[in-house]
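Working notes, beginning with the structure itself.
One protein chain is absent from this view; the other protein chains keep their places.
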Amino acid sequence: MNRRTFLSNVRHSLQTGYLPMAQSQALPGPSFSPFDPYDLADQFVEQALAVKSKVHHVTSHAAGCQRVCDIFTKHQATWFMAWRDEFLPIHGLNTELVQRGFQCQDSTIPNEPADRREKHLALSDIPIGLTGALAGLADTGSVVVSCGEGRGRLASLLPPIHIALLETRLLFPGIAHFVQAHSDVAKRSSNLVFITGPSRSGDIEQTMTLGVHGPKELHVILITADHNKTEV
Amino acid sequence: MNKANLTFYERASDALANPSSLQAIRVGARKFVTHRATAVAAFPEMDTLRDRARLIRAHTLSSLDVFLAEFADNVEANGGCVFWAKNATEANDYVVKLAGAREVRQVVKSKSMVTEEIELNHALEAAGVQVVESDLGEFIIQLAGEKPSHILAPALHKTRAQVGQLFEKNLNTRYTDDLFALNEIARSHLRDIFLSADMGISGVNFGVSESGTVSLVTNEGNGRFTTSVPRIHVALMGMERLVPTLADLAIMLPVLEVSATGQKLTVYNNLITGPRRPGEPDGPEELHVVILDNGRSEILATEVAEILYCIRCGACLNVCPVYQSIGGHAYGSVYSGPVGSVLTPALMGLDQWHQLPHASTLCGACKEICPIRIDIPRLLLQLRNAGNRAYHSPAWLRTGMRTYRTIAQRPFLFRLGLRIGSVATRLLAKQGWLKVIPSPLSGWTDHRAFPALAKKSFRQLWAERKPKEYAS
Partner (left out) sequence: MVEILEAQGIAVEFSCDQTCCGQPAFNGGFWNDARGMARHTLDVFSRTGDPIVVPSGSCADMIVHQYPELLRDDVEYVSKAQNVAARTYEFTQFMVDKIGLSNVGASFCGRAAYHPSCHGMRGLNLREQAQTLMEHVDGLEQVELPCAEECCGFGGLFSVTMSAISGAILEQKLDHLIASGADLLVASDVGCLMHMAGGLQRRGSEIAVKHIAEILNEQG
């Protein structure tokens, strides 16, 4: 059916349908009180732990880097895929990891269908994905991960372990606050995801089990660094 | 027995004759209710947000044509394609043709009730395309060859043992009923499919008009895989599933998710705005959004348009005593429970579905729990009235009701009727109870005794007393 007819059918129906509480004016927006993101750190950590994320709260970039290395070592991982260095809050982290002997796999997907399939399958066994985060939500312990140049979707999706680097200054009380501050986020990014813990399912007997298709472990490195700290 | 030829009540009676098959539903529904209650207790703003959510839905539908146009414009501006499907046939044809044109051999799907409604899988399979469901519940029922029994949890009727047997038989795995092991089986089976499928098909939880964004809500991650890995993403959306702005979405998401699974946010809340953009390292090359009418514009024109406010949380099913007793399959449609009892006859016509609006005691538990405060009892009553106007009620009931009304408008006849009833029931009763009353009212005594009416009615007692003197 063409668009004009489709919409005309809708318009026609609206003349007779009964829609309780309907009003044609846009609703006034809710109001938001100011907040200090540093005050939200404790709540964020508590909520993130409650959804079974692992949280590493560090106060320097060096400590954050060390924590990342520790996770690699603990899982005996060598390979990882990551956002480009300039998009991680710990600048130079990828380079540092490579210097320490870990190997970064490029995760750019080619356009040709057969190449595309092959590349996805090749990435399938990479154990760790490393990303930054656009923001964090304190009331649910969520990390907000967008995609764009140098920031792929796959690093937070494909590997069984996802490490998200989140700066405390980017915390928001909740999703409504975040959207208010980032009202153009959909224009800026074709894919935005609010990630709240490792993947899970309750589809069998309504009983939750962790680790289905998405990552089985989500590590949040929460970085409360002051401006004077030097980069890694 | 060919279930398709049975009436609703016949299917329900069949289901009741096998109570063990319904135990999983009852237990599962109660768990949903508990999870929701726990989440609501920790979320004091929920009630205020529900009020706002209702206003958002009402406002959206009242200008639905405007918001649809804005949504489509924005999808296209971001590089997506929009197809306007009047009905199931048009929607299925579009997807099948697209699959053919792009040489799609395998499709991976994340859960979408709309695709169940239009039976998209059948259409693709008939065209030689393999379709694999990736939502664990949908995956289970696909293996079992069954329809979903709940809007949110398609395999609510299955126990872990049954799932274990299903996997053993169809996936050649060793039998296990351990939940973690069952998840692992599904994970490894589907992983390669995610990575090599040519097309991913999803539903849409909400479309956002101001940005042309498709919002997808999951816990498993299958939604992200389906919409990020294959080169083509097709999203099917019921035309009513819009909100005007991202700020509105930020209200709707927790309201939906607390109501549905008792989580303030599920694990993955995905906002998809167009396909892969230049410079992005991954993502689908194409995004197609199919906007489906399939009878919704007709509902929009009626007294029961309010059912289109529904955001498919499934909470009404969980608290419905009828759903808990008979399960989802008895309803005969992908939409079951209270919302299904309105939506199915509204979408598909009362001719075939006139029994469904009567599958309710009108207890109102659904209205009480609905996050959008939809007055489902009112809608059921509207449909009952519409059904009777079209002569769908049994003749004995129509005649009986007219007779009852005639008597009730004539007090003398009514009083006489009470006297006759008293004498008759006392004659037939043993120790004050009747074991059987004749058809067509015998349904009562199939399940409980009927009390004999009192020897003296209230009216007789009233007539006998002298009026008391009152202090002024």
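Each chain gets a letter, A and B, in the order it is written, and its residues are counted from 1.
FYI, a residue touches a chain if its C-beta (ideal position, glycine included) is under 8 Å from a C-beta of that chain, and two chains touch if they have at least 3 such contacts.
Keep in mind the model is a prediction, meaning the values are calculated, not measured.
Peer 1: Give me the visible chains that the unshown chain touches, in label order.
Peer 2: Result: the unshown chain touches B.
Peer 1: Pick out which of B:Arg105, B:Arg402, B:Arg419 or B:Lys456 touches the chain that's been left out of the picture.
Peer 2: B:Arg402
Peer 1: Which of these, B:Ala395, B:Leu427 or B:Ala463, touches the one chain of the complex that we don't see?
Peer 2: In the complete complex, the chain left out is touched by residue B:Ala463.
Peer 1: What residues on chain B make contact with the chain left out of this view?
Peer 2: Touch with the absent chain occurs at residues 9, 12-13, 16, 321-322, 324-326, 357-365, 367-368, 381, 383-388, 393, 397-398, 401-402, 404-405, 407-409, 411, 414-415, 433, 440-441, 443-444, 446-451, 458-459, 462-463, 468, 470-471.
The rule we apply is simple: only the chains that are shown with their structure count from here on.
Peer 1: Using mean C-alpha positions as chain centres, tell me how far chain A is from chain B in Å, no decimals.
Peer 2: The mean C-alpha positions of chain A and chain B differ by 31 Å.
Peer 1: Going by the contact rule set out above, which residues of chain A touch chain B in the complex?
Peer 2: 1-3, 6-27, 29-30, 51, 107-109, 111, 113, 116-117, 120-121, 124, 137, 139-140, 142, 147-154, 157, 175-176, 178-180, 183, 185-187, 189-207, 209, 211-215
Peer 1: Can you list the chain B residues touching chain A in their complex?
Peer 2: It is residues 24, 27-28, 31-32, 35, 52, 54-56, 58-59, 61-65, 68-69, 72, 78, 82, 84-86, 90, 103, 134-137, 140, 153-156, 158-160, 163, 179-180, 182-183, 186-187, 190-192, 194-196, 198, 208, 211-213, 219-222, 224-225, 228-229, 231, 239, 244, 246-251, 253-254, 261, 263-277, 279-283, 285, 291, 293, 297-306, 375 of chain B that touch chain A.
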